[in-house]
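Can you keep this structure in mind? I'll have questions shortly.
The other protein chains are all here in position, but one chain of the complex has been omitted.
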Amino acid sequence: MSLVQRIAALGRGTLELLGSLGRAGVFLLQSSLGIPSREGWYLWLRQMHFVGVMSLAIVLVSGVFIGMVLSLQGYTILVDFGAEEALGQMVALSLLRELAPVVAALLFAGRAGSALTAEIGLMKATEQLSSMEMIGVDPLRRIIAPRLWAGFVSLPLLTVGFSVVGIWGGYLVGVEWLGVFEGAYWSGMQGSVGFFDDVGNGLVKSLVFALVVTWIAVFQGYDLVPTSEGISRATTRTVVYSSLAVLGLDFVLTTLMFGELG
Amino acid sequence: MSDAMLVELEGVRFSRGEKEIFQGVDLRVPRGKITAIMGPSGTGKTTLLKLIGGQLAPDSGSVRIAGQDVHRLPRRELFRLRRRMGMLFQSGALFSDLDVFENVAFPLRVHTDLPEAMVRDVVLMKLEAVGLRGARHLMPAELSGGMLRRVALARAVALDPELILYDEPFVGQDPISMGVLVQLIRKVNQALGLTAIVVSHDIKETLSIADYVYVISDGQVMAHGTPASLDVDRDPRVSQFIHGEPDGPVPFHYPAPDYFSDILAERTGS
Partner (left out) sequence: MKRSKMMEFGVGLFMLAGILGLVFLGLRVSGLGSGISGDTFTLYADFANIGGLKPRSKVTLAGVQVGQVADVELDREWFEARVTLKLDADLEGQLPRDTTAAILTSGLLGEQYLGLSVGGDPDTLVDGDTIRDTQQALVLEELIQQFVSNMVRE
């Protein structure tokens, strides 16, 4: 390939990327704006079930295990310094600030995000979206919007659940099994966890992740090439892009939120 | 603009990427008749329906339905216009999360404020017309291909549209369900007095129900006329298509270099 061809290919790639970003932006605006109706409420409820309730099991089970592992690892390190009283603090802070928002978002992308992409993609491939348009119903409002809002509400709730069971898992291992003093576990936590600084910032993170992951998932479904190969590719893309976006954004958000705390 | 024509296409050009699909198509669909649009596969017949339904916009030219230019309408008006149309998709395109009854009820629920009892009456009436009243509690996944299309037909006529678009209604059907569909389309048209556009390449079935036929090839209208006049058309391209001959002006072979030299080229390894 000559240099000119390479440059042309680069330019084409950039234009395509920009075009795709533009489509995604318009898509987000068109589908999230609009007055919710009684019917829209019900559609949202169904998606809350599909996106939120169905992801609950995997998120909670993972949360317990992560809390238990954190506690076990933390204990072996802290006990060398005679600081095992700080176990509760360590478990709670790592969960609230980082692990709960990030891991819950990754699990959510794998469980709910890929399912959303595949479902919408299948609707597109079987012309259901087209036929809805021809019936005179905007699929952005009817199909996309409820899914977008359900994802946006579900992930922060799942993240809270993850933190709670993680802290409980840490308690099981640290206090019940390794014998850290129970009062120290809780009071160390309470002494260092700030509601707005830690719980609040964790929630803000998970809101951002929720928006990004759901947006990527529904857009990949809506924009895909309607063939079976297109659906499988788009599903993969959803998981890959969401994961990268979550991890990258996590770094940016952490710098903004906790950077000055050192 | 003549009142007798419901749909008028004028000089419609449309290209997808580099490929030009339509190079100036003119088409007129008379009110209350069945107009067929025929042509070999890959000539963009489905694309033409999407242009008429306003799901795609032409590069130039206009599509008018009842005097309104479809692609100049604001989004809201376009959706209002679509309530007066029904479309039967190739795959049926039933909503897979709703059962047969709810699928047919869908247009009624979103566009009318009919009380539940009335919705039920209308839905059962439409399902009775396609002979599937007994299947109303089944999910789309439990239906055969022919039944899917019949349900989709019931849904397309639920709001008693003026215009109905059929996208390849006969493709992949066994002879019995093909016959059922042919009969249904004719019956629905007569009973409701609506205008229909049938896109198909199944010649025998389509000619048997159409009042007027357009044959499209290479992005242009190749011929048009009544089924009887096309049957005796002298144009070799038309006659090849209508009588289904394998080779003729539309070549059997995809464009390729000379057969003999192509094979030799591999041998010499150049």
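Each chain gets a letter, A and B, in the order it is written, and its residues are counted from 1.
In this section, a contact is a pair of C-beta atoms (placed from the backbone, for glycine too) under 8 Å apart; a residue touches a chain by one contact, two chains touch by 3 or more.
Predicted, not measured: the structure shown is a model, and the values here were computed from it.
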Exercise for review: Indicate each shown chain that the hidden chain touches within the full complex.
Suggested key: A
Review point. Of A:L99, A:L140, A:M189 or A:A234, which residue touches the hidden chain?
Key: A:M189
Review point. Of the listed residues A:A83, A:L122, A:L178 or A:M257, which contacts the missing chain in the full complex?
Key: A:A83
Check your understanding: Which residues does chain A use to touch the chain missing from this display?
Key -> 45-46, 48-49, 52-53, 56, 81-83, 85-86, 89, 92, 96, 153-154, 156-158, 160-161, 163-164, 167, 186-195, 198-199
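In this section, only the chains that are shown with their structure count from here on.
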Review point. How many angstrom between the C-alpha centroids of chain B and chain A?
Key: 42
**Study point:** Footprint of chain B on chain A - complex, ascending
**Key:** 122-123, 126-128, 130-138
Point to revise | Residue numbers on chain B that touch chain A, as the complex places them | key: 50, 53, 55, 79-80, 82-83, 85-87, 89-91, 93-96, 106-107, 110-111, 152, 155, 165
